[in-house]
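Shown here: the complex without one of its protein chains, the others still in place.
Moving on, here comes subunit A:
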Amino acid sequence: MSEGDATFIEIHKRFTEKGEWDKIITSLLERLNETGWVDSLRDKSKESARSMETLRFEKLMETLNPHAQGSVPEGVRAEFVEQIRKFLESQIE
C-alpha cells in the first residue's frame, strides 16, 4: 500500500467517524437531484443497459463513470469541494 493510500484511508475514516461523510453525501444527493443530475444519470444508465447486447455491470460502469463525473454542475462541485476543504482544515492542527 502506498503512502497516498494510507493517508486517504485515514482521512476517509475521520470523515465517516465524525458523521461528516453522511452529511455531505446526503446534501450532495439532494442538490444533484434538484439539478437533474440524478435523473439524467438514471436515464442514461437505463438506456445504455437497454442497448447493450449482453448486459454487464462493469461495462455499464465504464461507460457511465466519465459522464457521471463530467456532468456535475460547476457550482455544485465548487460548493462541495469547499465543504471538504473546510473539514480537512479543521482536522489539521
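By our rule, a residue touches a chain if its C-beta (ideal position, glycine included) is under 8 Å from a C-beta of that chain, and two chains touch if they have at least 3 such contacts; residues count from 1.
The rule is simple: contacts and distances are computed from a predicted model.
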From "Cysteine proteinase", "Dihydroxyacetone phosphate acyltransferase", "Vacuolar fusion protein MON1 homolog" or "ER-derived vesicles protein ERV14", the hidden chain's UniProt protein name: "Cysteine proteinase"
Residues from subunit A at the interface with the omitted partner, ascending: 1, 5, 8-9, 12-13, 16-17, 19, 21-23, 25-26, 30, 33-36, 38-40, 42-43, 46-47, 56-58, 75
